[in-house]
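Here the structure is laid out as structure tokens; the discussion comes afterwards.
Moving on to chain A:
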Amino acid sequence: MSDSTATRAANGAVSAVSTRSGVGITLDSVSKIYPGQQAPAVEDFSMSVRPGELVMFVGPSGCGKTTTMKMINRIIEPSSGSIAIDGRDVLSLDPNELRRHIGYVIQQIGLFPHMTIAENIAVVPRLLGWSKQKTADRIDELLTTVQLDPGTFAARYPKQLSGGQQQRVGVARALAADPPVMLMDEPFGATDPITREKLQAEFLRLQESIGKTIIFVTHDFDEAIRLGDRIAVLSDRSQIEQFDTPASILSNPANDYVSSFIGQGAALKRLALIPITDARLKAATGASGVPTVVADASLRDALDALVLAGLPAIDVVDGGRAVGSITIDAISEALGAEVPGMPPAGA
Partner candidate 1 sequence: MMTVVTTETELLSTKAPVPPAKHRIFTLRRFTTPIVVAVILGLLLWWVSSLQLDSIEQRTLNWQYIARRTGEHLSLTVVASALVAVLAIPLGVITAKSPSKVFRAVVLALANIGQATPAVGVVILLAILWQTGYTTALVALVIYAFLPVLRNTMIGIDQVDANVRESARGMGMTPMQVLTRIELPLAVPVILAGLRTALVFCVGVATIATFINAGGLGDMIVNGLKLQRYPVLVVGAVLVACIALLIDWVAGFIEDIVTPRGL
Partner candidate 2 sequence: MNGFDLQGLLTFWSRRGDDVLELAVQHIAVVALSVLLATVIGVLVGIAVWNRPMPRSLTIAAAGVALTIPSLALLALLTPVFGLGWTPTVISLIFYSLLPIVRNTVVGLREVSPAIMESAKGMGMSPTKILFSIQLPIAWPIILTGVRVAAQLTIGIAAIAAYVAGPGLGQMIFQGLSSLGSKNALNFALSGTLGVVILALLIDGAFVFITRVTTSRGLRV
């Protein structure tokens, strides 16, 4: 399956973290029926995930999103259908061997309390027979990547860490053997909003450099929009209501169910995804003593600043220098320009 990829990645020890190493996942008509229950938990689920893609499964509690995810590494065995990772049928592999090549992060983390942080991270590498040196290097590397100083944290025990720190260790542990696929079940769910924000930002940065194929389950639609390359909006029995990019879902919800997830303010949410540089900037006004917005912010930040200033246009600043100004018209136009076929607003 991912043996060649994993070994290749693992052999390039120094830059292992930054190797683009994802592989594709295919689910074909996968179902799960629990004995004694009439309705299946997952019914006829089919999906194709591209290598390096971060797919979010969003849906209400009990819709089957977690069950579907857990069938990929066979924590839950499918009743029917097939699942393939990198073209290899998952059901034909030894489950333990399969799982050693899939990163798995659950909401309650499940760090082993009797092992140090370093020992926790070293579990899968040791199961795979890595040398002590390679494992030790990898541990240092991973801890640095998740912003925990190895010198301080490697020898500590889970109970000595805060919730947010434990979460990061959980992610580091899942990355230890550099698996091409990761399954994450509400990994940031148990933290407070502030910590969660930080973790999400770090996670985005991480994914940018390592490019793994990730299935990420969440019930928080905003988290899905923020993190995902594509989002699968799921309903009962894990039915796919819509499977598309965040921008497409926001601008073109497939049905009322998906709309209810988006809730109010769809346009504003879309604005958060579009960088200012996508809009048509006019000449800088050069006004001083009024709010400005930086060039690498999103259109929503620009709108926020405009509303605050109460001016028709505010300057966009890059490196301390005003490079242009932005108006509400330009913002609406950029929003309109996102969706082909819609008349540009306020043109």
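Definition applied: a residue touches a chain if its C-beta (ideal position, glycine included) is under 8 Å from a C-beta of that chain, and two chains touch if they have at least 3 such contacts; residues count from 1.
Picked so that all candidates are chains of the complex that A comes from, given by their letters.
Worth saying up front: this structure is predicted, and the values here are computed from it rather than measured.
Q: Which numbered candidate, 1 or 2, lies in contact with chain A within the complex?
A: In this complex, the candidate that touches chain A is number 2.
Q: Inside the complex, what are the residues of chain A that reach candidate 2?
A: Those residues of chain A that touch candidate 2 are 73, 75, 95-102, 104, 106-116, 123-124, 127, 157-159, 170, 173, 183.
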